[in-house]
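One chain of protein is taken out of this complex; the other chains stay put.
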Amino acid sequence: MLRIEGLVKRYRTGDIALDGVDLVVPAGEVVGLIGPSGAGKSTLIRCVNRLVEPTAGTIHLGELDVTALSRRDLRRARRRMGMIFQEFALVERLTVMENVLSGRLGYVAFWRSFLRRFSAADVRGAFATLDRVGLLDHVDKRADALSGGQRQRVGIARALLQGPDLLLIDEPTASLDPKTSRQIMRLITELCAERQLAAVVNIHDVALAQLFLKRIVGLRAGVLVYDGPSEGLTPEVLTRIYGEEDWTRTHGDADADDDAARATGPRPELIRAV
Amino acid sequence: MSIAAYPDTWRRPPFIASATWRWAIYLGALAYLVVAAGAVDINWARLAEGVARAGRLFVGFLSPNFTARWSDIALGMEESLTMTVTSTVVGILVSLPVGVGAARNLAPLPVYLVCRAIVALSRSFQEVIVAILFVAMVGFGPLAGFLTLSFATVGFMAKLLAEDIEDIDPAQAEAIRSTGASWLQLVNYAVLPQVMPRLIGLCLYRVDINFRESAVVGIVGAGGIGATLNTALDRYEYDSAAAILIIIIVIVMAAEYASSFVRKGIG
Partner (left out) sequence: MPTARAADGASAWRRTTRAQDLLRWFAWLLLAALFVFSWNVMTKDTIWAFVRDAPAQAADIGGRMMPPRWSYIVQLSRPLWDTLSIATLGTLLAILLAVPVAFLAARNTTPSVMFVRPVALLIIVATRSINSLIWALLLVTVLGPGVLAGIIAIGLRSIGFVGKLLYEAIEEIDHAQVEAVVATGAAPAQVIDYAIVPQILPAFAGISVFRWDINIRESSVVGLVGAGGIGLNLEASLNTLAWSQVSLILLAILGTVLFSEWVSAKVRHAII
């Protein structure tokens, strides 16, 4: 579904964020993208829907060359790519329903969206999606009245309502507590399986990634250094991705405290467990 | 649940929940606008005549004449600028005690009430109205303008200063007070350091306002460039009027630029 070839991004400051990345993601597969801060994970995801303009390389969504599109065609292409954000990026002062319906903006004429008169199919779809993510009781609440987990569910519903072929997911759990993080990851993987969506999940919590995702891609300094099953993340591989660290030392129970995992890096017993 | 079972319409919850109140407010606002707009009586004949004058005004702006009335303009600018400097300095000096007195956490109640009354009086009237009264008292000329702008500065600065003082961190004041400091020491050590940075910014902002106001008090005879402008317009000398307006805009822009520069230097 998604085919990235030789993707390069050089910022105006001269920093090279991506240095020749190749990645293929078939429909129905969820890929976890891991790597240290500043490795270019965020840039890679944003290059796919061109929130960040790539410097070189091509990106194909199905048969469509995203990098060659005009502004208008790019907007059409963006409808097929749902995006989910770290800090949720909901429009705080709009209601939950408006936030979810904003997923249809690419399909709707301006005056309809301005008057909030979406088609019956769109509204029904929005209700169904909100029901699926478990928020049917919060339709008329303002987004800033929700908890973190609920907000991320709204973010997911917004992306789903676009009717996407591909989900671009940027650190979906970084602002959530460990339990909610797992619920959100479970929801995302279930939804992708239900709807045969391809997805790239940018995630810094290696343990969580291994728990839910089968395929992991490791990015370091703008270069792919690992692409394989999550079982293959041996201490050597992790060193290749993150640099030198004692990856074999264990302490505590991973289930009890995912926060510790963030601070100290992934733990081998989990790596083997999945 | 099948997809068809979900509702197919959705309305955003209205801003005003009660429908009666909502419609009452909408209709009331609409009725007010209609009535208010009705008060605008447009004299079309005079308007047609105005088009020609607008044309001449526009031409005047394209070719501003700085030289024809230069001595008048120079005098007006001199009055405006000196008025700005003196009134800002005096106004700020007077506003300091008034501002401290108008802060409830520092001043005893009688002082507080007097200072608040001064602030309210100064803020209620537009500068030009105050200028009329001062002109009646001390005669025509920039001294009346100076008094007007000083009075307005006191109201403006004292109010903001008092609000700042009332917002200070009480823990710091508590700490100083617990050392057995006197009231003046309290103001010096606990209050001033907290309000000083914003105070300086406000002073610069007030310089800006005072200059702009100095350009209008002249219309009622209180000196400054406004009198020159009024005369130029009365004599239909639109090119000179344009020159004056351009000078005002340039000075205001320069003042704004300079004050942002100074504020960056301090901050």
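By letter and in written order, the chains are A and B; residue numbering begins at 1 in each of them.
Note that a residue touches a chain if its C-beta (ideal position, glycine included) is under 8 Å from a C-beta of that chain, and two chains touch if they have at least 3 such contacts.
Computed from a prediction, not measured in an experiment: that's the story for all the values here.
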item: Residue of B:96, B:176 or B:219 in touch with the missing chain, whole complex considered; value: B:219
item: Contacting the left-out chain in the complete assembly, out of B:73, B:98, B:115 or B:132; value: B:132
item: Options B:47, B:68 or B:113, residue touching the unrepresented chain; value: B:47
item: Interface with the unshown chain - residue positions in chain B; value: 32-33, 36-37, 39-43, 46-47, 49-50, 53-54, 57, 78-79, 81-83, 85-86, 89, 124-126, 128-129, 132-133, 136-139, 141-143, 146, 212-213, 215-216, 219-220, 223, 226, 229-230, 233, 241, 245, 248-249, 252-253, 256
item: Chain not shown, touching residues in chain A; value: 49, 51, 75-79, 81-83, 85, 87, 89-94, 98, 102-108, 110, 113-114, 155, 158, 162, 168
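Keep in mind that, in the parts below, only the chains that are shown with their structure count from here on.
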item: Inter-centroid spacing, chain B versus chain A (mean Cα positions, whole Å); value: 50
item: Contacting residues of chain B [partner chain A, same complex]; value: 1, 3-4, 6-13
item: Residues of chain A defined as touching chain B within the complex; value: 95, 97-98, 101, 116, 118, 120-121, 123-128, 131, 139-140
